[in-house]
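In what follows, a structure is listed as structure tokens, so that the remarks can point back to it.
FYI, not all chains are in this one, though none of them got moved.
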């Protein structure tokens, strides 16, 4: 178990080393959120209508962008070999890195979302469900994304390939995430979509680390 | 440190073969190591030294043959085999944005009890004491390689696998490396080294990996 | 090298400027604030809410002006390798970001009574937001490298490239039809009543004086920091030179 804590601590340290770093994930989220009104036009009723979806899609893309390098740097500089020989089970290594990724991108996203939502005129009743859905959904995104990131190790243009592999798996999270926000806005029951999100999280938690571990061992061959 | 010593152990391989991209790199290779033993892998570029070392570490899987630790299959428990192995390869496995000391401390915590007590000694052994607080990114090629080698010392492990450890080292560091290896073997550690030119120890068995490429049965050669 | 002889000279001048700038700041605030908040008449359309203009407009102008200074300093650094120009640029960046943020916040607060919403996706508003992001990018890029010199130069290039945004912000109200007020300075003269312009100018000068004061203070601490760093690394280099000499002498 100690390997888990050590790797988690190191990844957090690497991420926080330069103070600007967790900022940049929010930075992307913020900028991408801001792009939509340009594309779509400033009418506030249309923006309010699509705000939940836009926030979710950009959160998803921000998470995806930062995922690409989760294992790639360790792979390219030989650290992955050292981790695989650490005596810690590989799925635990994976879990440590996923938790670190979520802590440095998922949590900032959750903090930034209510700050950015007003620019999209999100109705007040949408905030609670949005935050709950992000809190339940972003860890799932990190877990699923890790599988993809491990699979594309060593491939050229890993980034775009990763999107292709992972986005289809992200769609269910997106659907229920926006459904929760939608339910909040239209005064419908918010619990069912949130329960589904929780279920997906549990499913991803039990399966993704093992799938990722297999992919990592193969990448090292 | 010298007092502890490693438990009695053997590490051996039999009938090892490895195929890469349809070509058999080597076949029917065998070796045997005991406490304090050293094995020097020799052979031309591309003969399979790196391939063999990664196989011994359990990082890749042989096409045929077994690896045994104390007589039982080394891959029954890959995590246990990993824990008793230290591997220094062509890539250094260092984080450019962490300092030299932090890189070693991470290794110490990962493999050991987390006390990181030996970090200072490991740095000194390779003349890196004054660079401890520099980020690895600014180190020179030889300084980085020495740091990767210093990682061998932070937590003792019985089996060292070193891929051309002498590359990029200046003369002082070559001597430091030879000293560190001698200490390790004196405590009963085993070591496998791939080398061109001078090996960092005077005794030890030599295995010419090139010679196992020839042992390919006829039907292999058309796959080449 | 002569590189850090310059800063001492420069700091002498800067230190001489500091009390004057501080004086201008204090006097302009003392004159401008009462005029702006009490003496000047309420706007015939906007009532009292318009008084936020006395913060909003100066901070908008300062956001733009500080960026120009930053870009100019970066150009001096890249073309003539002038270290002071770079220090000015780097010390200005957080100040410019704060002015820009202030403009955004006051604009949003003003927008609520005027347009009925905090934010509209109007060209001037968004290009100002982009300017804020450019400031953030400049700051983040400067910190993103192990080797600080690399960060300095990369950020300088970014600052120069970003200048294309300045004309867009300024002319956006003319190019796009927007909700935002058009410029108060036109070819035909000023389009604002004289009762409002004097307090406004006082506030603008107060902001400028404030900027100069903080800039000088920041430069002073930057230069002292550099001196401390140099002293420290010189001390670190000393034993190294000694051992290297010993080693080379001992070798033969």
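A, B and C label the chains in the order they appear, each numbered from 1.
We adopt the following convention: contacts are C-beta pairs under 8 Å (C-beta built on N, C-alpha and C of every residue); 3 or more make two chains touch, one makes a residue touch a chain.
Nothing here was measured: the structure is a model prediction, and the numbers come from that model.
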Exercise. In the full structure file, how many copies does each labelled chain have?
Worked result: A x2, B x2, C x1
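Rule of thumb we're sticking to: only the chains that are shown with their structure count from here on.
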Seminar exercise, completed: Max Cα-centre separation from chain B goes to chain C
Exercise. Nearest chain to the global Cα centroid?
Worked result: A
For this session: Determine which two chains are connected by the greatest number of contacting C-beta pairs.
Result: A-B
For this session: Find the geometric centre of each of chain A and chain B from their Cα atoms only, then give the gap between the two centres in Å, rounded to an integer.
Result: 37
Exercise. Whole-Å distance, chain B centre to chain C centre, using C-alpha means?
Worked result: 55
Problem set entry | Where chain C touches two or more other chains, by residue | none
Exercise. At which residue positions does chain A touch at least two other chains?
Worked result: 18
Exercise. Quick one: in the complex, what on chain B touches chain C?
Worked result: 96-97, 130, 135, 137-138
Problem set entry | Of all residues in chain A, those that touch chain B in their complex | 2-3, 6-7, 10, 13-14, 17-18, 76-79, 81-89, 220-221
Exercise. What part of chain A is in contact with chain C in the complex they form?
Worked result: 18-20, 23-24, 27, 30-31, 34, 37-38, 41-42, 44, 118-119, 121
